[in-house]
Structures are given as structure tokens and as C-alpha cells.
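The complex is shown incomplete by one protein chain, all other protein chains being positioned as in the whole.
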Amino acid sequence: MASLTHSTPHRMRRAQPMKLLTSGAGIVFVLYVLLYAIYASLQPSALSSSTFTNLVNNSVPLAIAAAGETLVVLSRGFDLSVAGVISLTNVLMAVYPQEGPFGALVSLAICLAVGGIVGAVNGWLVAILRLQAIAATLATMIVCQGLALVILDAPGGMVADWVSYELTDRLFGVLPISGLFVLAVVLAWLVFKRTNLGLGLYAVGADEQAASLSGISVIKVRFAAFVGAGMIYGLAGFMLSAQTATGNPNSGTPFLMLAFAAVALGGTSLSGGRGGLIGSILGAATLMLLQKVLFSGGVSSFYTGIFQGVVLVLAIVFGSAFARLTGRRTTA
Amino acid sequence: MTSQVDVMSKFQAEQDTRKARRIDRHTVSAIAVFVLCVVLILASRLVSPSLGSWQQVLTVLTLASFLVVLSFGQGLVILTGGLDLSLPAVITLGGVLTTTWIGNGPGAWYMLPFVLAICGGVGLASAIGIVWLKVPPFIMTMATSIIVSSAALGLTNGTPRGASPDVLLLLMKGSWLGIPAPVYFLVIFAVVGWIVQSRTVFGRYLYALGTNRDAARIAGVPITLVSVLPYVISAVCAGFVGMMLVGYANGATLRMGDNYMLPSIAAVVIGGSSILGGNGNFAGTVGGAILLTTVGTVIAAIGLEQGLRTIIEGGIILVALLLLREELFERLRGLSGKPRSGG
């Protein structure tokens, strides 16, 4: 996260914890805490562990989807297939449920594989055939939506009980289990970020030609970004299925715009090269929390939209103003 | 002083060679899109014997007119490296204000421009956020979109009333020499749009801005004005599409713009523009809009279940993208393809 202030891979290694606060993720974290404080003051039960678990369960699918989208956005791409992959994996989970913990593992593997395949197709179209990402992934999204409709033509089906009960439960009565999946994604990211591929991701996003000249395989990086993103969407579909317990061929559609909003709110530049996955996850959590705050604040439904829009803009404006004031975020 | 002149002349020169290449490449690309449309229309005879007819062409052009107007604005925004997600909301705003404030009462001649001005104001608000507050276009236009939808909802209390002004009915329902009025409108709009984008100083500034902001600034492009205007134009276009839809269906609903967001971007991109800005051509965009609409009419005639039709639709778009790949043209013309960014 701290590394998002610099674009050259070599300087990224010297990330300092001090910079955390002024990074995109730091700012959105502060925002989240502030909103939660408001929420708790309006609704005292907000501090109970069951309310928090519900909130986490609600936020997890979007948070993971946004995390996947971040990979592609960092490499200066767009990936609309997020909506298609989530719908597709969700109907697969509901139509072909696998019972028990082992079944859950099989389901998870299927979801990751489906996402990975779609990601590979995207990677082939964008990285190798050089199609424009937004158009190519629009096409794959449409194809995935069609596949989802073929598999399940109306909402229905049942996700395996083990998945839908265990994964939405709490560990030791406090820790939401779904949150652990997010944690796993974060840990994987922290490791990946330090690999050559991870460093390449920032370099390609910041300046493709420079990255190419310094010996990074742009094709390989882009391809990997799409495949990784696809697999993470698969995980998002898996978690969504755990939460809703049934299938819906249109379940991925709402994620399209929200995922991008979460990415941007989390401080990742939509033109690539700057930002990080953790910010996006916090961004997603903030978007979901905002609904709760507006509800408990008693904002009339007609004006909820106006509030949401204004908060979105203010968050970004203050975030970047704050970053500029502290002078950490140099213009790339 | 001298250095600035140097940079400027260098930039101009670069622009000229760029332009020469651009016209070359994009003309080819635009022609290819149109050829693909014709091929698709002819091939659709295989699906149903009534297809592949002149009648189909007229229907496609009538239905494409909405998307053409919309993607002109979207195209200008994309040209500067932005993106406008507020189009569906502004379409609705334009439509709803037209039926509730004007209806089939008098005063359409001054009220219609007034409604368009309000829509333009929405675009201006987006632009202010983007240019001065430095909010990313994606987020800013998404936020205006949410705000405008919410306002339209509050304004109408959920049920838009009123009907279409006569002049819009005339525009969308009239016909002359057996050809529907929207087709004439589409042709005129396409020509004017092409001139604005490719043959005016404003258009040149947009390309300069989208290619390299700093260079454009040094070359004396009025950056602020040129950054703001596309959003205003885009919102006015969207408002006008709202009016066209009102004329077409003689009424407004609060969801009338919903289905236009991704198509407006897709038309621009399929037409050969880069989503990263700085290149593209309106002729290609018009072709892209017509191509997408053609795909829709052909798909509608295929007697398969919806899931399979959706898959075929995605497949056709993919094939079109692969056929329209720049490298393919460059290879065809025997040029040694310079590596270009994918994006």
C-alpha cells in the first residue's frame, strides 16, 4: 500500500509504515472508522458482534470482487467480466451443490478454475491479441451471462448447506469466517506484490514502454493480471453463494459498477500504476457501511441517492486533498 | 519564448503526421465496420428470409439513431481520456423534464432548449468535479448519475406524467419519401458530428489533449475549456436522446436510459477509438453504433433460448473486435506494425 506513491519498482521495496496513513488505503480506512463511529452513535447495536458479522458477510463478495478488479486496473486495464464470472460461478454452486467440507473444497476449486479460464480468455484477447480491454471483457461478460442463463434460467437451486452455514458463521463466536477469506486474499496479495510479477504490475500500469524497456514482459504481466483477477472473481462468486444460499443467473450484475467504485474509493488510480488491493477491499466495505449509516440516520429514500453521490465525491476529494497536503502522493 | 515556439511547432508537426496516419488508419477502420454491418445484414437472410431487406436497414438505422447521438458525446469524452457514466441518468432527466414540463402544451420552442441547458448543467457539474476537484471521471460521473436519478425520482414522485411535444413526434415518427425521419436526422447528425470532431479547431484540441496533456498545454490549447466542454456536450446529447425516446414512445419513464450505458462505450470502442483517449474517428463510432443495433435485430430473430442467444451476441461482438483489429489492417497493407499500447 505504501508503495503506491512511487512508480519505479526499485523504490517500492523501501516502503515505510509511516506512509500508510497517507496512502489510498489509509485514507479510506480513516473514512471507514469515522463512518462506523457515526453508525454506532446512531445505532448502538452496531457494536455487537452479530451486527458486525452481518455487515462483514454482506461486504465480503463485493470486497473480493473489487480486489480482483484492482489487479487489472493496476495494469492499466478494465475488466467488465467480473459480473459474468460471479453470475456463472453462483449458478454452478446452486445447480451442482457439493455437500460437506470436502465438497466445499471441490466447489471452491471449480469456482477458481472457471474464473481462471475466463481470465485466461480475457488475457489472451487483451494481452496477446491486443484488443481493447473494455470491449473484449464486455464480450466475455455477455458470453458468461449467457452461459449462466443456460445453466439456470430463473433464480433457484440450493447451495450446499455446509457452505452456506459454515462460511457465514463466526469463529469463537466473534470472528466472521467470511472475513478470513478476505484476509487470505490480502495475505496472498502481500506476497504476490513482492514477486517480480507483482512489481511488474505497477511498472506496466505506470508506463508500459518503460517497463518493456527495463525487461519486463508486458504480455506476461497483463495475462497474469487477468487470470489472477478471474480467479478472485470466482472466489467472490463462491462467497456470494455462501451468503445467498441459492443461485440467480443475474446475481453478478450489481457488482459491475460497485466494484469500480470500490476500487476508486480505495485510492487506486483508474489509469493504472498506483494503488493497491487493500484499499479496494476497504473501499467496498465503506460502500456497504454507507448504506447502513444512511438508513440509521433516517435519510428519506428519495434522497439516499443524493447522499451517496455526494459522499462518494467528497471522500475522493478529501482523500486526495489530504494526500496532497501531506505531500506524499506525487503526481505520477 | 523561443523554446515554447519550438515545442509548439514540433507538436504541430507531430500532430500533422499523426493526423495523416490517423485518417488513414481510422478511415480504413470505419469502412471496415460498415462493411461488416452490410455483411451481417446480408448474412441474416440465413436466419430469416424476411431479413436482409431494405426494411431491415431502415429499422436498424432508426433504432441506431439514439445510440449514434449518445456515442457522439461519449466519444468526445473518451477522446480526452475520460468516461461518462452519467448518460443513462441524463437521458432520463431529459425525457422526464420534457414530458412533465412541456408535454403537448405550447412553448416547446423555448422549453426544449431550456431542458437541454439543464442537462448541460449536469455535464458542467461533472466537469467541475473532474477538472477542478480532480475527481476521476469514472467516479465523478457515477456520482452525478446517482444524484440525478435520485432527483428525477423525487421530482416525479415515481410516476412521470405527460406526453410528447408534437415537434418530437414529428422528428421520430415522420417520414419522407418512404424513409423515416430519424434516418435523415442520423445522416445529418453523423456528418455534423464528424465535422466537429475531425475538421474544427475544437476537435483538434481534443485530440491534442487526449494524446498528451502537457504538450497540449504548452502548445497553447485552452486546457480548461477543452476539458470541460466534452462533458457538457455529452450531457446535452444524452438529454436530447431522452427527448428522442420521448418522441419515439410518446412518454417517459424513470428507467428509459438504463440500457444505454455499455452500448454507448462499446459503439465508440468498436468504431476504432482507444478508450485511453487521443485517437478515434466519429465515422467509426457511427459504424459501431449501427453494427451493435444490427446484431440486436439479427439476434432477436434467432429462435433459440435466451441464454444461447446471449452467448451468440457476445460471440459476434468478439468476432467483430477480432476482425477490426488494427494489426490486421496494418498487416494487410504491408506496414510494419509499430507496437501499440493495448489498454
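For reference, chains read A and B in written order, and residue numbers begin at 1 within each chain.
Everything that follows uses one rule, which is that a contact is a pair of C-beta atoms (placed from the backbone, for glycine too) under 8 Å apart; a residue touches a chain by one contact, two chains touch by 3 or more.
As a convention for this text, contacts and distances are computed from a predicted model.
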Hidden subunit of the complex - UniProt protein name among "PadR family transcriptional regulator", "Multicomponent Na+:H+ antiporter subunit E", "Sugar ABC transporter substrate-binding protein" or "NADH dehydrogenase subunit G": "Sugar ABC transporter substrate-binding protein"
Hidden partner chain, touching residue among B:225, B:301 or B:323: B:301
Candidates A:75, A:178, A:251 or A:320 - the one touching the absent chain: A:251
Where the unshown chain meets chain A, residue by residue: 43, 45, 51, 54, 58, 61-62, 148-149, 152-156, 158, 164, 168, 240, 243-251, 253-254, 258, 288, 291-292, 295-296, 298, 300-302, 304
Those residues of chain B which, in the complete complex, touch the missing chain: 47-48, 50-51, 53, 55-56, 59-60, 62-63, 99, 153, 157-163, 173, 245, 248-251, 253-256, 258-259, 296-297, 300-301, 303, 306-307, 310
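Operating definition for what follows: only the chains that are shown with their structure count from here on.
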Centroid spacing, where centroids are CA-atom means, of chain A and chain B in whole angstrom: 29
In the complex with chain B, residue positions of chain A that touch it: 76-78, 80, 125-127, 129-136, 138-151, 153, 208, 222, 249, 257, 260-261, 264-265, 269-271, 302-306, 308-310, 312-313, 316-317, 320
Contact set on chain B toward chain A in their complex: 81, 85, 129, 133-136, 138-140, 142-147, 149-151, 153-154, 262, 265-266, 269-270, 274-276, 305-315, 317-318, 321-322, 325-327, 340-343
